[in-house]
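Only a single protein chain was left out; the remaining protein chains are all shown in position.
Per-chain residue numbering starts at 1, and chain names A, B and C are given in the order in which the chains are listed.
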């Protein structure tokens, strides 16, 4: 009775096998573990938390490592269930060489390596890649492709607006460099320095660490801000529209398909 | 002649009874009292005002309390007017156990309790909940349901864009943590700390309490700001579109219905 | 030959007389004078400029005053040309009592009064009202009405979104008052004080004069910023959509009419 079990495990691990495109229970569990592992690696970068809960962090990392190890082993074990020709070991080797197989190996390494070399702990965030691999399965995959093709269709708009926005950012930086370069040399003393001001102003973030102080600089900055804020927002606006359109198409097709 | 009066009071208290879905005079009066009570509890948190007008605040709170008490009593008294089977006292008990009945009780408690325990005065803002109960009556109720169903229909878009935005916020925080963690350890010394910067930058709030100071950090922050500002705005954009669509449908249906 | 001249002057002063809805030459000239007068009254508030060019400012103000005086006299003189029954003096009195007549009188007063009482010079900005009176003539008037009716049609959406945005601003202020009221009492020590933070954050202005400093406050502020920025922008988004729709209708109708 060994084969049916291997087959059931394989079906649980690969969401594709199910028709509806829904994630299986095992994948939901795995996604939860990965999200917890990502959260743990985020919190572990905080020195105060890390000092206080050093043992706890080590413990959960070992637990996450075991989970990933079990999953990796299960995938290698069940790899022969994949359709197509080839012996069991050929299929296993194919899985090890595949994108998913390599990422799983990397995730395993970054889980255990920082236990010996603590400096590389930040690498654990690579686990997010693993999360994306799960998200790509099932119906997210087709939605993702539709978004990409919608963006591709509007690439001409994107080029033009990115060019316009870049030009405006550069123009703003040059204007303020000329107007305030001699007054605030550390902030506007060169165009690369003034570019920081231009980006932070035209995205309307406006930290306030760099701002013009002369009447001429303020007048120029006012005109550039009034004219530019909308222009710089256009490429992202176009991408948002493309995304929204792709999602509507996706919904319609799924509506018909089901 | 006792019944007709009770019936009229009940009709005034429950807006639903009227066909058009408009609020009754009593409900408008009640809404005004609640808004004034909310304003009073907001202003009372200001120490300077509270010290100067301590007696006045106490007086108006007693007045508001009386209003709520009268309303609560009136609702209990008129509860038997509600359609359906059951004795008068069963209906009264049903009202006391209902959502509205419980909220009214809580509002009464938070109005009188701070007169003895001043520390809990901020609880008086729970009155806002009471205001929402009124708003839910009449035609706001159906509009609200349409908004909810429009958002529910686009939940897939919301998931995807929230995931993308979260990923970008996390990516930005990690990038700046790596770039400036050693230069500004109190601001970028861990990913949780850098997340504050990422959220405030990508929502374009940009307080300026945290901003990169090294050329590498500034370059990374520029790229992240230019690319991310639109992405982070997408979930709210989708919700705004869903709201707008739902409102148009609501208008059309009301146009036909009347 | 006195009547034809008066008639021609009247036609020049009242743009309505011309069919196409275009402003007459006299109105363009007048608009230019008013814009210059507004600019002059703006610049005159700047102490440094005012001290240096005191005589020049006085001179141009006298010139503007003469222009307005001549216009006022011309309108009184030509008032009898208006269609409808009534003697010459009845029509003149009607003009003096009309909105335009009263505003012209006020503009005249605020032009000459600050020459004796300099403190009221800022009143000269009332001239902007005069500019709007001109803008309301001709085709701007019908466009303006269409914008108003488009906004009126969507007043329900406006109510709902303004209520939601107000609630969120209030909720954010309360949350930060509870989280940081004891840490930064001068900034979050009461809900009215925290409201300043909430408005400046949720409009994404983010001056940085007030921002949370505790981890709890930062977490709350992050969530509120991510969720609220889009909500607070919704009422203005709805008004923008109404405006855009009204303008398109206006364009279509003009396209058919001409």
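The criterion applied here is as follows: contacts are C-beta pairs under 8 Å (C-beta built on N, C-alpha and C of every residue); 3 or more make two chains touch, one makes a residue touch a chain.
It should be emphasised that the depicted structure is a prediction, and the values quoted were computed from it without experimental measurement.
S.K.: From the list A:39, A:70, A:115 or A:160, pick the residue that touches the absent chain.
M.R.: A:160
S.K.: Touching the absent chain: which residues on chain C qualify?
M.R.: Contacting residues on chain C, toward the hidden partner: 42-43, 45-47, 49, 122, 125, 128, 135, 140, 143, 165, 192, 195-196, 199-200, 203-209, 232-233, 235-237, 239-240, 243-244, 247, 250-251.
S.K.: Applying the definition given at the start, please give the residues of chain A touching the unseen chain.
M.R.: Considering the whole complex, chain A reaches the absent chain at 154, 156-157, 160-161, 163, 167, 170, 174, 177-178, 189-193, 201, 204-208, 211, 218, 221-222, 225-227, 229-231, 233-234, 237-238, 241.
S.K.: What is the set of chain B residues that contact the non-displayed chain in the whole complex?
M.R.: For chain B, the residues touching the absent chain are 204-208.
One rule holds in what follows: only the chains that are shown with their structure count from here on.
S.K.: Quick check on the interfaces: A-B is repeated by which of B-C or A-C, going by over half of contact pairs matching?
M.R.: Selected pair, repeating A-B: B-C.
S.K.: Please report how many Å separate the Cα centroid of chain B from that of chain C, as a whole number.
M.R.: Between these chains, centre-to-centre, one finds 32 Å.
S.K.: Counting only residues that touch at least two other chains, what does the list for chain A look like?
M.R.: Residues 204-208.
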